[in-house]
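A single protein chain has been removed from this complex, and every other one stays in its place.
The block that comes next holds chain A.
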Amino acid sequence: MAAAAQRKPVSLKVASLVFIVIWLMVAAFPFFWTLWGSFKVELDFFSIADWTNALTGDLTKETYGRPFTGAGYYGAWVQEEFWRAALNTFIVCFFVVVTSLTIGTLGGYALSRSGHNYVFWLLIAALIFRAMPPITLVSGYLPPFFQWNLWGYLPTAIIVLVAINQPFTLWMLHSFFQKIPKDLDESAKVDGCTQFQAFRFVIIPVMWPGVITTGLFSFLLAYNDFAVTAMLLNEQNRTMVPKIAAFLGTTYTEGNVMFAVAAVVSATVPLFLLVMVFQRQIVSGLTAGAVKG
């Protein structure tokens, strides 16, 4: 039995339960609604006559003989080549994560071990760049990219994403590195390591949780980015998020909206899995630097 002090009055229990249920509905309902609706036809999901059609799927049954249909998915993935966007997203995310982690770990380590004053100002500058909306950077990039004929390619978007991402990864890794005592570097150096070997053999193995957490965040940023990818990539090279936006932009063709809905579900599922697997790292990442500045 719980101690008397820990026992809560029934009314409070009920109230908190009700609150959680309501909150869960508000927060999670759109996702479930989208998931459910993605297996219907457009006229059901966006029915003007009767919203319950979206639940029962009358028109879907009329068209395909079953209340559920994979037509949206087929249309998106095969007909509209959403797989290409998925592949592009994968390429972009992979290279953004790898590049920003490489620079971030080296830079964050160097900054955390440097005793100079400029470290503080560098980090403040990084924070300022991080605070700026990405679109402000993109508009500056556009003219030279057009001029040099770099516009539209994946590497261009990767470079820009890394540039936007870097201040944040640097900041985050710096605070992780600061938690690792300097004694560790020093004992490695006395034991016979060069500075780089100390980093490679001693610090990085201890840093894995920090690297994974930062990598996750930079993955999420690249994965979810719209401003950069929408502005900088041509139609061939689009990643998933601008592709979904493109589906939505052509609503006058029937079915296209359903492609978007199906694509949204397809793009969300990996995120769900990722967050569920790495929830611990993500939480620690959110609180990292909370007490240290």
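Remarks
Note that in this section a residue touches a chain if its C-beta (ideal position, glycine included) is under 8 Å from a C-beta of that chain, and two chains touch if they have at least 3 such contacts; residues count from 1.
Going forward, contacts and distances are computed from a predicted model.
The listed choices are "PorT family protein", "Beta-ketoacyl synthase-like protein", "Carbohydrate ABC transporter ATP-binding protein, CUT1 family" or "Branched-chain amino acid transport system permease protein"; the UniProt protein name belonging to the chain that is not shown reads "Carbohydrate ABC transporter ATP-binding protein, CUT1 family". Touching the missing chain, out of A:Pro30, A:Pro181 or A:Gly249, is residue A:Pro181. The chain not shown here is touched by just one of A:Thr34, A:Gln178 or A:Gln197, and that residue is A:Gln197. As for the chain not pictured, it touches chain A at residues 181, 183-184, 186-194, 197, 201-202, 205-206.
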